[in-house]
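These notes are about the structure you will find just below.
All protein chains of the complex are present and in place, except for one that has been dropped.
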Amino acid sequence: MTYTYFPGCTLRTKAKDLDHYLRISAEKLGMELIEPADWQCCGGAYSNAKDEIANKLSSVRIIMDADKNTGKVLTVCSACHNVLKRVNDDLKNDENFAFKVNNYMKPEVPYSGNVEVIHFLEALRDEVGFDKLASMVVKPFTGKKIAAYYGCLLLRPGKVMAMDDPENPVIMENFIKAIGGTPVIYARRNECCGGYAVMEDPAIAAKRSGAIIENAKDMGADLMVTACPLCMYNLKKTGPDTGIYYFTELLAEALGLKED
Amino acid sequence: MSVNNEFRPKIVAFCCNWCSYAGADLAGTNRLQYPADVKIIRVPCSCRVNPMFILRAFQRGADGVILCGCHPGDCHYTSGNYFARRRMTLLFSMLDYLGIEKERTRVEWVSAAEGAKFAATMNDFVDTVTKLGPNRRLEDLRCKN
Amino acid sequence: MNRIGVFVCHCGTNIAATVDVHRVAETLGKEPSVVIAKDYQYMCSEAGQNMIKDAIREYGLTGLVVCSCSPRMHEATFRKAAASAGLNPYLVEIANIREQDSWIHKDIEEATEKAVILGRTAIAKVQLNTPLTAGESPVTKRALVIGGGIAGIQTALDIAEAGFEVDIVEKQPTIGGKMAQIDKTFPTLDCAACILTPKMVDCAQNDKITIYSYSEVAAVSGFVGNFSVKIKRKARFVDETKCTGCGLCTEKCPQKKVPNEFNLGLDNRRAIYIPFAQAVPKVATIDPDYCNMLKNGKCGVCAKVCGAQAIDYKAQDTYVEQQYGAIVVATGFNPINIDAYDEYAYSQSQNVVTSLELERLMNAAGPNGGTLLRPSDKKHPKTIVFVQCVGSRCDDSRGKGYCSKICCMYTAKHAMLIREKYPDTNVYVFYIDVRTPGKNFDEFYRRAVEQYNVHYVKGQVGKVVPKSDGNLIVYGSDLIEGKRLVIDADMVVLAAAIEPDKSARSIATMLTASMDTNDFFTEAHPKLRPVESPTAGIFLSGVCQGPKDIPETVAQATACAGKVIGLLVKDKLTCNPCVAHSDELMCNGCSSCEKVCPYGAITYEEKGFRQPDRTTKMRRVAIVNEAVCQGCGACTVACPSGAMDLKGFANKQIMAEVDAICL
Partner (left out) sequence: MADKEQIIRISGVNPLKCMKCGKCTATCPNYDEMEYHPHQFVYMVEHGEIDKLMASESVYKCLTCFACVERCPRGVEPAKLIEAIRTEAVRRQGCNRLKADDIPARIDDDMPGQALMMATRKYTR
């Protein structure tokens, strides 16, 4: 299992934990991560406007680079994953976009359309397998009620992201089961935390995140896990003592890799 | 005949009576347009279409031939469309060998309820054949009095 | 020498608006062998037909071409007209210049040119037509009804009433279908069981009707008038002839944790069970997935308590073969699986239920004995939100593109019944449109609003958030007020779309009956032949053809029975004369044709042929059984010697059509 690992900018700065615990867990699980030497930002947000080509080019570059080696881009940040997966989908299915991009980038070999953008959770599910993961757990979260927070970027648009059922996802819940915890199902797990609107008005993020935390706690959650640095920021800012972790941190802890 | 030199292809469409011909009728009932270049020959089943008919069409100057039948598993005669599919696979590979572009022949499954699909298929096929230009490879002038 | 008559129909303006019909008639009139060419406003009218008949007599026509609508519409009409004027009906060809010309083109020049070519093609073909005579085949005077819901029951009763034998095949242990699960019916609010169960009993008692319950159709062969059907009778492990339906076994069975499908899993039944009190046949069935005796040989309680000694743990599936003249499809519907619509939290909360589940919750024979209690904590709900169109009218991969038709009315019924019984309950109905066409339907809906004060809100619910106390926060648009409502509800009821039963697809394949993209059976004509499949001898009853409510279903079921009776009263059916025929002089007996024939219509015979030297040589040649051949033409292409040909669609005829098109 070899992947081109794309950590993304935030994982180098504010979300070092998300990255660090992923790397040590991946090694333990037998996943080989190749980090391209000179990767650039994915672009941050996918532009929905059909006439926006330029700001998708950095993602195109990452995908085309992966095309030359492993053919599999591994991501973990929800935002990077969303952008890369959707740009990859455009390259495969939007003829007009692909044509313009090829014209501009002039790659030596045209994009094969074979690159897969894979989220670390998907790799855990499909390549490692939750059963195998469970068998490797040394410090299970037995008795812990853990609420998975998906947010919006991982699941939507469902047809493109295709990670799981966008309204009734199970991938994080199955991950929680694999590390010995008890998943808590709550309705707002796939609602937005407020996202980038925190720059527009912090009150928006506080309200959105507050409703999510309240819902998770009401349904009995002890802990919450997320895959997204921005969700983490908004949730933590709103409910500092909620117990919110990156899922990779719990993974590393369950595997006995977390230094105390 | 119109005098402009824009190429309009001659397309022969064989349609089975139960599904595709009814689908074509439905396209009509719903007023879904497709080019007048398509002329339909009604046959009881797609398996009635002898590869000879298709060769004859090309010999006579057709630019494209399409065969439409019921969806696999839905044939009115249980298995006719499977025979048709197998026969056409052989014929088309032979035509390909002879240098007749693969795009000039096609097999499509269109049910009686798929008027929209019928029209879309015909539009696409005519478009494809028009782009290829006239077919002269098999045309036999002796056939033309 | 051919003498062809050409008649071009205007079809009012349907054809004439886009096709220059005079020019078509004039041009085709100049074709060699055409002796008369005319156009007329409505060829199918009596005057139009008379024009054809007169021409046949006057000009001694040898062939007739009508340029008009699709042959699927009026070929029979013109053939009949020709026959009445003394011309063999199979010397008539139709050029389809309406559905396949005037209706799909706008340019008059192009459409006219195409009409001429289509006319020419028909002329080319008709010159090679030969007079054909249709044979006859006998009719088995027995009908099969697939599905024992209200549609199947009504059709069977009506056919039996006319004196014909009818068999009902029902895959469940009892007949009754969805109607048996419903509490009250709209718009009269009479009890569903009270009007359905007498009909179920009538079926059981009618000596013309045989019920094969817990059975499935396994294979179908043959054709109209002569179907042969294999019915699989699933092992019930209870001898139907011995079981008295006392129900003792169903009380003593120790396996109590089996989800009760009749109550949609809202409560449990035993491993041996009778679905409901009025089941027909009222006999027990053992569920092999749960029975300990069948699974590991450890139990046997039911056999011990059965006074009638009806239990047979060693029972096997059995098969029955039966002949039928007609087959009725009445396979019905199911609500769709709404797991994909989890923004409504159906999978997250027991208090979010489907409308069919609500029927059971409100039914006196249901899990709560008719008291409406919410499933999570058995409390009386005080606020109930109904959500319409869950999966109906959806242009996405989750739902169905069509309107399920019955939801508006049953939701009004539910809302009304709840307000009637529990006046302290707040009831909201979120609707996109309220659709109530039907006798006394809109009046019924207005009563729900005006008399029962049900809150109808124009808008849709977007999200349901369950709370730990079992309550539900419902977010819904109120488009009239222009705001969003946030309702703290005790229960949410989802009007799930309905879809054809899953078994319908395989049944359609067995019957070679066509279906639409939603798996509803296609009717022979959407307006004029609504209860027949395009496949002769197959008839449609109930929701298998499209969503409908009970009164419509019963009306269609009876109409369907009428069509079946019309077929069964005939002693002989006219066969399709367009069948295969082998030229024995060219046939070399290679068996290629026999191998592709789906009907086994081809046999071989050793036949003597006179040789030039006046000796007789014996040779094996193919013989087509014309009563069995359905005229698909598979054999004609398989034949390497060109001996096999199809009457009415002969090689030469089709070649002539190809030539005419490519000219």
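Letters A, B and C name the chains as they come in the text, with residue numbers starting at 1 for each one.
Methods note: contacts are C-beta pairs under 8 Å (C-beta built on N, C-alpha and C of every residue); 3 or more make two chains touch, one makes a residue touch a chain.
What you are looking at is a predicted structure, and each value in this text was computed from that prediction instead of being measured.
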item	value
Chains still shown that are in contact with the chain withheld from the display	A, C
Of A:Lys28, A:Lys68, A:Lys145 or A:Lys237, the one touching the omitted chain in the full complex	A:Lys237
Listed residues C:Tyr42, C:Tyr402, C:Tyr475 or C:Tyr604, member touching the removed chain	C:Tyr475
Omitted-chain contact residue, chosen from A:Val198, A:Ile213 or A:Ala254	A:Val198
Residues of chain A in contact with the chain not shown	8-10, 13-15, 41, 43-45, 47-52, 55, 77, 79, 152, 155-158, 166-167, 191-192, 194-202, 204, 207-208, 211, 229-230, 232-233, 236-237
Touching residues on chain C - with respect to the absent chain	343, 389, 393-396, 399, 432, 458-463, 475-479, 484
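Keep this in mind: only the chains that are shown with their structure count from here on.
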item	value
Dominant chain pairing [most C-beta pairs in contact]	B-C
Farthest chain (mean CA position) relative to chain B	A
Geometric centre distance via CA averages, chain B-chain A, whole Å	49
Chain B residues counted as touching two or more neighbouring chains	none
Touch list for chain A against partner chain C, complex	159, 165, 167-168, 185-188, 191, 215, 218-220
Contact set on chain C toward chain A in their complex	339-343, 345, 347-348, 397, 463-468
Chain B-touching residues of chain C, taken from the complex the two chains share	70-72, 96, 98-101, 103-107, 109-111, 113-114, 117-118, 121, 508-509, 512, 514-517, 522, 534-535, 578, 596, 598, 630-634, 636-638, 646, 649, 651, 654-655, 657-659, 661-663
